[in-house]
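Before any comments, here is the structure.
Apart from one protein chain that is not included, each protein chain of the complex appears where it belongs.
Order of writing sets the chain letters: A, B, C, D and E. Residues in each chain are counted from 1.
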Amino acid sequence: MSTLHTVNKSPFGDGALSSCIAHCKAGDGVLLIEDGVYGALAGSAISEAVVACSADVAFYRLEGDVAARGLPGAKLIRQVKPVGYDGFVDLVTEYDRTQSWL
Amino acid sequence: MSTLHTVNKSPFGDGALSSCIAHCKAGDGVLLIEDGVYGALAGSAISEAVVACSADVAFYRLEGDVAARGLPGAKLIRQVKPVGYDGFVDLVTEYDRTQSWL
Amino acid sequence: MKLGIVVSEGPYTHQAADTAYHFAKAALDKGHEVPRVFFYHDGVNVATRLSVPPQDERHIQKNWTALAAANDIDMVVCIAAAQRRGILDENEAKRQGKDASNLAEGFRISGLGQLIEMGIECDRMVMFGD
Amino acid sequence: MKLGIVVSEGPYTHQAADTAYHFAKAALDKGHEVPRVFFYHDGVNVATRLSVPPQDERHIQKNWTALAAANDIDMVVCIAAAQRRGILDENEAKRQGKDASNLAEGFRISGLGQLIEMGIECDRMVMFGD
Amino acid sequence: MSDAKKFLYVNRKAPYGTIYALESLEVVLIAAAFEQDVSLAFLDDGVFQLTRDQSTDAIGVKNFSPTFRALGDYEVTKLFVEKESLDERGLDPSDLQEIVWEDEEEDWEEKPSIRIVSRAEMADIMADQDVVLSF
Partner (left out) sequence: MSDAKKFLYVNRKAPYGTIYALESLEVVLIAAAFEQDVSLAFLDDGVFQLTRDQSTDAIGVKNFSPTFRALGDYEVTKLFVEKESLDERGLDPSDLQEIVWEDEEEDWEEKPSIRIVSRAEMADIMADQDVVLSF
């Protein structure tokens, strides 16, 4: 039994991603959507926390939101895997429940 | 020439108060309103930053918002002075401009 | 699978209604069911038929109305949230003595019980908000 | 002094429209002028006359309408923001081919120039939002 | 109706600045009629919803905090509050209102509804649900 967490806010101005990471369990997934995709930026003030957590939690980013925001692939944390809206749907069905960190 | 800054968000989930403090100048004022009044709580994770800044910046809290949120006077940082809506108006006129940290 | 969707923020101001729309479309494309979408908080504002976005922007309400019609989605707008924010169907407008209504086609106004029911009957529930 | 006010969030969802109201009242009580209040972003939703809050809650739109009438405040709703969000006066509704309008008494729809003008002509400007 | 599901209502936002706390409570009151297994989680700024002595006269907004004390009558008796969230905010459990429910099975004994839990326990509670609603 594991959870897909979605985070839709930039981690630089808002505590949602930090709180989500602090409440994740091994085997959970975290999907970054909307302004949440800024959490996939490498070399940022919060990227170490994401990389550390990714040891036992799977991280995903919604590609449409990444492209909209012009984030270059080379600047993204490689442990955060890209998915489309169809991949989003698959994740929702693969995990046992979804928790939105609004 | 000095500025009245208003902050209306809780400093625990949102970066507005930190950013405001980082951009204040000596002689400015910071008025905590709405959920911003949580920034007046003593002994919190951010109270030291407020106390340190209050050495050369005047801090105020909107009393109606403090009362609504049930924050006991004994738990508030004493450097943050209470004002009502009328005091809010006075502050706006006394400082040269107002900047809202939305 | 049956996927329930909650939209908690208003159109244009927050991306939630857009993301929920793309998610619902992708789910239907994959053969899942989306029996109901529940609009709560400012999400009820998606359901106004008076919105006139610029020509070069998407029309969020019309997108939802079309998707629901094509896929038999029950789009429920929370009555308590809608009343506060001025979203009324014709019956509600009459009952409240208002001279106009603004609910768009494909949406219906009902109670929060429909949200709980969706949670009970769907295999997964996804919330989009702020 | 002349104090200009901007309201950037919708009623009930955010406290902004309430705080702005209490601020405006206090300013007028102290003998200041509030020549204009500008409603932008979701703030335009304050201006719907279709809102029906519960009996034991304040009626934000009616409070503003009464305050403006008593003190000759020019309440301007941004046209571009209003169109996106479905706030229309009768003229706009006709022009856009809509069968209903929802703008409340005391509010008028106009352009962003009115916001800049307020900034130029007022001694202070205060923004309430999210 | 299928078997009872576990519903968790997650509250992470402060009251009054936004309406989420109030509208979350409205959902919980309705949910009680559906005979599901209901829990409420208060973490991050959500812990502020439960402070004592809220008095909203000056801001002209309805004080909905007494409603939390009525939850027991709706058989909503599990209010989990995260200790770390209180600590970060300079709050003690004694700053929260007392909320009780009457245990029918133990001669209507009054029991506390609020349970202070650690962050790790909160994570366990979240992981043990069928449906998680966030406000």
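For the reader, a short list of remarks on this structure follows.
The rule we apply is simple: a contact is a pair of C-beta atoms (placed from the backbone, for glycine too) under 8 Å apart; a residue touches a chain by one contact, two chains touch by 3 or more.
Owing to the predicted nature of the structure, the values given are computational and were not obtained by experimental measurement.
Considering the whole complex, the hidden chain is in touch with A, B, C, D. Among B:Tyr38, B:Phe88 or B:Trp101, only B:Trp101 touches the chain that is left out of the view. Within the full complex, the residue among C:His22, C:His41 or C:Lys98 touching the omitted chain is C:His22. Those residues of chain D that touch the chain absent from the view are 6, 40-41, 80-81, 111-113, 115-117, 119-121, 125, 127, 129. Taking the complete complex into account, residues 12-15, 18-19, 21-22, 56-58, 130 of chain C touch the chain not shown. In the full complex, chain A touches the omitted chain through residues 8-10, 12-13, 34-35, 38, 41-45, 47, 63-65, 67-72, 75, 84-85.
Methods note: only the chains that are shown with their structure count from here on.
Within the contact network of the assembly, the step distance from chain A to chain D comes to 2.
The set of chains touching chain C and also touching chain D is given as E.
Relative to chain A, the most remote chain by averaged C-alpha coordinates is D. Spacing of chain A relative to chain B, judged by their CA centroids, is 33 angstrom.
Centre-to-centre spacing of chain B and chain E amounts to 28 Å, using the average Cα coordinate of each chain.
Distance between chain B and chain D, defined via averaged C-alpha coordinates, is recorded as 26 Å. Multi-chain contact residues of chain C (touching two or more other chains) are listed as 41, 80, 125, 127, 129.
Annotation for chain E: residues 12, 16-19, 44, 59, 61, 131-132, 134 touch two or more other chains. Applying the touch criterion to all chain pairs gives A-B, A-C, A-E, B-D, B-E, C-D, C-E, D-E.
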